[in-house]
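Of the protein chains in this complex, one is absent; all others appear in place.
Right, chain A next:
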Amino acid sequence: MSIIATATEKVDGFTRKSMRKAQKQKKSQGSSQFRTQALTELSPLPQLKDAPSTEQQELFSQKLQQCCMLFDFMDSVTDLKSKEIKRATLNELVDYVSTNRGVLVETAYPEISNMICTNIFRTLPPSDNPDFDPEEDEPTLEASWPHIQLVYEFLLRFLENPDFQPSIAKRYIDQKFVLQLLELFDSEDPRERDFLKTVLHRIYGKFLGLRAFIRKQINNIFLRFIYETDHFNGVAELLEILGSIINGFALPLKAEHKQFLMKVLVPMHTAKGLALFHAQLAYCVVQFLEKDPILTEPVIRGLLKFWPKTCSQKEVMYLGEIEEILDVIEPTQFKKIQEPLFKQISRCVANPHFQVAERALYFWNNEYILSLIEENIDKVLPIMFGSLYRISKEHWNPTIVALVYNVLKTLMEMNSTLFDELTASYKSDRQRVEVEASCYGDASLRQDLGNWSGLGEG
């Protein structure tokens, strides 16, 4: 294998994607700290636990200041000593705020906030790889992670400290703070996004005054993602937070929330990278529908409007989401959308891509969906019949054909009279086409029939 690879290398020199990736991985670290301050070497301070309690506050504050020094992690050989001092200090600070009571005095808040802001708030660096494909490529990791991770850790412990007082903290953890935090969700580094998710969730929980603002800014990020840039790394994480937020919405839903569902979440299904956050998105949608079943019809109509035309992978995701919605749908809502919905499902069942057809046919394994279909068999069967009957004879994939037979059988059992009528009219329709073709000698019509051959034998 390796010999072949080098031989092709010589002939062409096109490195294969796997090899290019291997090369990339080595240097896939980025960082963007626009430094203006000059570096001074850090000198170690005494341990907090060794200091007399009267001096602890002062020492705590000195350590927080020390941790405001930023280092260049793209250069792995400079300032090694100072970097280590800062790392150890951060570790100590994390420990200090998580194990001690009474350390969060009012004067500490501005210094804590200053240390956190200085370290984590930065303009994210340009992507190393301009055509970064989150599904394929390795992400660029944050080079300064050894420090930043500890700062995030510290922030979390700070927020979770039993003495933590939102009423004091809100002077520092304000709208501007949240805005900068949200911008960081675009980080390519999944470790960072994971911390951000927890941090934002805590802030949403503790600062009631920021809730509407946070929702609004997430709304803006999503709209920009959908209609302007088509790129934002933290969509899945933000949706995950939203999932639990929606869960707590009071009834009846406010107009603002409904608008968010219809104008943001539903259009979000059109995004190129849907696969990266579809699970979280579908969860949010279903949460909404469980809260307010009246929204089912517009949501399903929205999904049908944006139904993928060429991307089979996405179509499978849409079908999965439809099944999740049908799992919680109320029978009255089902009646409202059954016609357009089953027209789409009928097209999916007849899709030449077997995964799409298979996913749609799996609906018939769902007891609740089956009961809904049975209740409305006179509406559903006529829509589905043509596709099902045709592909039972024609689909290239034997698994699909077997599945379709089972589905046809189930449907027949639900209403055999209607089934026979449909079979008869289907056959006579086909015969009529055949007769017309022979009468007019229309070549193209005969061609159509040729494509349809094998229908009658069953």
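Miscellaneous remarks
Everything that follows uses one rule, which is that a residue touches a chain if its C-beta (ideal position, glycine included) is under 8 Å from a C-beta of that chain, and two chains touch if they have at least 3 such contacts; residues count from 1.
Basically, contacts and distances are computed from a predicted model.
Between the listed names "Sodium/potassium-transporting ATPase subunit alpha", "WD repeat-containing protein 63", "VANG1 protein" or "Protein phosphatase 2, regulatory subunit A, beta a", the UniProt record for the complex's undisplayed chain reads "Protein phosphatase 2, regulatory subunit A, beta a".
Note that of A:49, A:171, A:224 or A:254, the residue touching the chain absent from this view is A:224. The residue from A:170, A:206, A:263 or A:379 that touches the chain not shown here is A:263. The chain omitted from view is touched by exactly one of A:49, A:81 or A:176, namely A:176.
Among A:305, A:409 or A:432, only A:305 touches the chain left out of the display.
Where chain A meets the missing chain, the touching residues are 9-14, 32, 34-35, 122-123, 125-126, 176, 179, 216, 220, 223-224, 226-228, 259, 263, 267, 305.
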